[in-house]
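Taking it in order: structure first as structure tokens, then the write-up.
In this view, the complex is presented without one of its protein chains, the others remaining in place.
Chain IDs A, B and C follow the sequence of writing; residue 1 opens each chain.
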Amino acid sequence: MTELSQPQPTKPPRSQWLDVWEQFRQHKGAMMGATLFILIVATVYLGPYLWDIDPTKTAIRERNQGPSWAHPFGTDQLGRDLLARMMAGGATSVSVGITAMLLSLFLGSFVGVLAGFFRKLDGPLMRLTDLFLALPLLPLLLVMMLLFREPLNAAFGLERGIFILIVSAIGITSWMPTARIVRGDVLALKEREFVLAARSIGTTNTRLITRHILPNVLSPIMVSATLGIATAIITESALSFLGLGFPPDFPTWGRLLQDGTDYLQQFPERVIWPGLAISLTVLSVNYLGDGLRDALDPRIRGR
Amino acid sequence: ERGKDGNVSIIYWQAPSILNPFLSGGTKDVESSSLIIEPLARYDENGGMVPFLATEIPTVANGGVSEDLTTITWKIAPGIKWSDGSAFTAHDVKFTADYCMHPEGGCAQLTKFEGVTSVEVIDDLTVKVTFDKPTPFPYGPFVGGESPIIQKAQFENCMGAKAPECTEQNFGPIGTGPFVVTEFKPNDVITMKANENYRDPNKPAFATLTFKGGGDATAAGRAVMETGEFDYAWNLQLAPEVIQQMQAGGKGTPIAGFGPLVERIMLNQTNPSPDLPEGERSTAKHPHPFLKDPAVYKAMSMAIDRPLLVEIGYGQAGQVTCNWVPAPAAVNSDTFKCDTQDIEGAKKLLDDAGIVDTDGDGIREKDGVPLKVVYQTSTNAVRQDFQALIKEWWAEIGIESELRNINASVFFGGDPGSPDTFQKFYADVEMYANTFNGTDPQSYLANLLCDKAPKPESQWQGENISRWCSEEYDALHAELTKTADAAERAAIARKLNDMAIEGGAMIPLVHRGRLSAHSNTLGGVVLNVWDSELWNAADWYRKTGS
Amino acid sequence: MLTFTIRRLVLAIPTLLFISLVIFLLLELAPGDPMAQVPLTVPPEVKEKMREALGLGQPMHIRFWKWIVQFFWIEPQVLIDHMFGTTFSAGDLRVISWQTRSPVMDIVVQRIPQTLWVVGTAYVVAIIIALPIGIYSAYRQYSWFDQLGTFVSMVGFSVPPFFSGVLVIVIFSVQLGWFPSIYDTTLVVNSWDSFVQQLKQMVMPVMVLALQITAQLSRFMRASMLDNLNQDYVRTARAKGLSEYVVVMVHVLRNSMIPVVTVIALGIPSIFGGAIITEQVFKVNGIGQLLIGALQANDLPMVQTLTFIFAVLIVLFNLIADVLYGILDPRIRYD
């Protein structure tokens, strides 16, 4: 029967990641999101080299100006250049947003998977989640600031210390929904037969989680990621508003938006820029996430 | 004619939580309750005293105050009725004093009764207050919005530890004022109606009153001046442009008045360095390495462009000041000039004092210590703008500052466990505003007495925030407490003010006014910064034809 | 599952006690002082006296124990008295707020209506809008509807209510004058007119809140629908000749509900908890505003009580979500 079953033309197997990348590249939304995202990141990090106005330099005679060549985005109530402030603020907001989102995603998925997967851990971990959900945010943040600000400042310097503090504050207070969502999905997934099959071939729990469970709960995680980045950026601004965030001479998008809100009627552009920047970042991350999710899901891939 | 003008609505962006001012020192509570309960006398918009429930203001001249300055006798106007119809008598006045002075009551207005040894009812309409020592200014008790009279019959069972249990009383005190409470929703809204037993049968002009609380100053201003939903908005601490924009809405007018409120930078006389062991930071043990140097603090003050600060931060609600006590007018010293920025002069001052930049990093050093300051304040848009500007100016003269802003409820809360309170002052300089009640600055001036410095032993309590200390000052203040003559008192007060400023306890920045707004249809509003803003609500009326 | 539910309910008691202890300790540890809002003109000695009057002088464990007794023993009695006219609680000290010196529960009860009206409506509106959007976006993935939905929900989500709230106020109250900018909590709905007025004052806060919730919910709905639309059983359902509507809305939807149920269940406590910023912006003065006000004033009994009620709701709704999981997906086992 050999002549009948000549094997189909073989191609050398490529790695799965290459494959995912291929797929990702063909995803229009993903590429758009990625481009936009890279553009935003490049602008906020590299922009200051090209546009070298000091974002904290005041110029009282030039306050409250509209867009002009000297100040393409206009100036604020102290005559600080808004473009420079947007870029400086972006650098902080984007890094806080992404790091905090990653942290909260990590914590959330970690707790969620553990709770969903190990029945013994489910109770304690979910009660822990309940606890964190119930804790009042403001006192929690205040306590964190109280306990850790000085040691962190001493260990990492002022800016880095505060960055770490803020990122962990946001991360630690926002992982709970992710954890619960992931857990819910894992609970259902755990009963699927392929998990049983994987166990029968001696897959350790760690591998079972990383290779079988996690890829299958990716989509809620991706959604949490996109929403998380917006939450993180906005929470950061709320923190600054409460005086718990970066020092006051540190612009961030959230803070710019907040400061601009009072001038909404006179100088609408002052809120439009930061608002737009936050939305675009979130949107780009969302499309990135969508693309990644599609690329990672073999059922959708190829369509 | 009473009640003809329908409803008047007031918005305070801080919501009143209780209508008993003795249980809460909050301005919102004091002012909202001032519509209901009244003192014997009030301050008017100029800081003068006007009798309300009394027939006249007792003085030494008219015999109301004893020659030795230890007693004061009030005569109550006859025919005054509580809103429940019963008569207002001297017993109520005495009861009020007993209520507040009860050791377990935690009365917020206790200072008003400082030095009072007894309050006696002479007859139904006469009451005599005795002090433990000659008191040149005996108008603490029963004068001003913070010290109104409550009804004995109503509060009899609410003394001391029982005070908080009397919710009904605290939420609806019976008073002699123009309005009575119909419903009180704590931290939200109060509805009131005209007091039928109010002493002037033609007042108030409004039949009902709505007192809404909560939100923020912007929204309150908008509701009065732009949408016209409310008639009166309190304390609009907003950027001048924003006020202007709102005024353009055409529905209301901002009004400003000036009390003794001063926005200032306090200079820490002690070393706040985090390297010091806990318990020694910011204490008299370690003097500040450079802030005590006159050249330094004078230069810092000279580098500040105060008119600009006023312009961007307060507009019509601010004035340049170089004084700690800028009001009343009599005590406002004119020793200092500070309305022009002088960067060059500041630099020269420092250079001359030998405080120069030795290592080329742009920051001057004094005795090897670089002039780097931590500059903290509470979170507030205007203050952050000030911080940004001042930081820049100081940078120009070679002083670097690290900015920090702290949540107001932590900053002003006296929690000894927190490193961020203004009392603890774990920073080199800090900015906030302070003021005093009434027109007499004596106790305010006492804030800088050496023994009032916050320290660990006193749980960091104390008003001498800068830990400034001068024997000379203490002595002069002691003299003030013994002087009765008004002009002399004012002179001493000015001298004390000058000593403090010259000595570098603080850098005054802006004399802040109170900016409120009323709708264009509301008549009779007289902004009063010495007493409750709503002091003359009985006279308010609806303008017709607008 | 009954045993599961009962066990969880029983277990909830120590959990909640523990949570209340943690909250208490947290609040104790947090910097802040109930005297923060007392003006600086009140001298420290007086403040110290006031603090003592609030019971702050007592040691921590005694205050905690007092709160426990007041909340778990006296407040229920008050409730019973209120309902049946009995007098069990006469003379007992209830949980008293430091700010208002009045029983905390009374204020909470006072606040619940407006919070439920506004936040609750927003939630319901959001669910009604979000689920169909999510479902349809997934069903027609990458169609223009989906793209538009994505765009709007992302922008909606990334614009914080402190901005969008002010924006709608400026547009609809200041410029157009359609709706009041300040919510009237004293309004009693007893006629058509007052109902219309109530609707008018609700529109803006509900809009702002619903936008956020919709954005979040519809995203999760979409993602989880996408996961299920390609399953084999969907093919079977189609082979039965079921209409697309039934295929999607019955077969796929039920399988996709777990993450959505989680998100919804997590959100319901927050209806009672209020929406802090939105309530602030529109002056709704519901529970959220109460909480933030209490926090700013360091009114610990109030914060403790509110947070604890919130904790109870969270624990309860998470339990409900867990029970729902079991009902939604019979494969999930709890034992």
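The criterion applied here is as follows: contacts are C-beta pairs under 8 Å (C-beta built on N, C-alpha and C of every residue); 3 or more make two chains touch, one makes a residue touch a chain.
Keep this in mind: contacts and distances are computed from a predicted model.
According to UniProt, the chain absent from the figure is "Peptide/nickel transport system ATP-binding protein", selected among "Oxaloacetate decarboxylase, gamma chain", "Peptide/nickel transport system ATP-binding protein", "Dihydroorotate dehydrogenase B (NAD(+)), electron transfer subunit" or "Heme exporter protein D". Note that the absent chain touches A, C when the full complex is taken as a whole.
The omitted chain makes contact with just one of the residues C:Pro59, C:Gly85 or C:Gly241: C:Gly241.
Contacts to the hidden chain, counted on chain C, fall at residues 1-3, 5, 230-244, 246, 251, 254-255, 326-331. Seen from chain A, the chain kept out of the figure touches residues 1-5, 7-11, 13-14, 16, 19, 22-23, 191-194, 196-204, 207, 211-212, 215-216, 296-299, 301-303.
Keep this in mind: only the chains that are shown with their structure count from here on.
Taken chain by chain, the contacts link every pair, so each chain touches all the others.
Distances from each chain's CA mean to the overall CA mean are smallest for chain C. Counting C-beta pairs in contact across A-B and across A-C shows that the higher total falls to A-C.
A centroid comparison over C-alpha atoms places B as the chain most distant from chain A. Distance between chain B and chain C, defined via averaged C-alpha coordinates, is recorded as 37 Å. The distance from the centre of chain A to the centre of chain B, each centre being the mean of the chain's C-alpha atoms, comes to 45 Å. With centres set at the average Cα position, the gap from chain A to chain C is 24 Å.
Shared contact sites, meaning residues of chain A that touch two or more other chains, fall at 142, 146, 265. Residues of chain C in contact with at least two other chains: 29, 31-32, 166, 174, 295.
By the touch criterion given at the top, residues 29, 123, 126-127, 129-131, 133-136, 138-140, 142-143, 146, 176-177, 180-181, 184-185, 187-188, 191-192, 219-220, 222-223, 226-227, 230, 233-234, 237-238, 254, 257-258, 261, 264-265, 271, 275, 278-279, 281-283, 286-287, 290, 293, 297, 299-300 of chain A touch chain C in their complex. Residues 11, 14-15, 17-18, 20, 23-27, 103-108, 110-111, 161, 163-167, 170-171, 183, 185-189, 191, 210, 212-216, 218-219, 222-223, 226-227, 229-230, 249, 408-410, 412-415, 417-421, 432, 434-437, 443-444, 458, 461-463 of chain B are the ones that touch chain C when the two sit in their complex. Contacts from chain C toward chain B in the complex involve residues 29, 31-54, 93, 96-97, 99-103, 106-107, 110-111, 166, 169, 173-174, 177, 180-182, 184-186, 280-281, 283, 285, 289-290, 293, 295-298.
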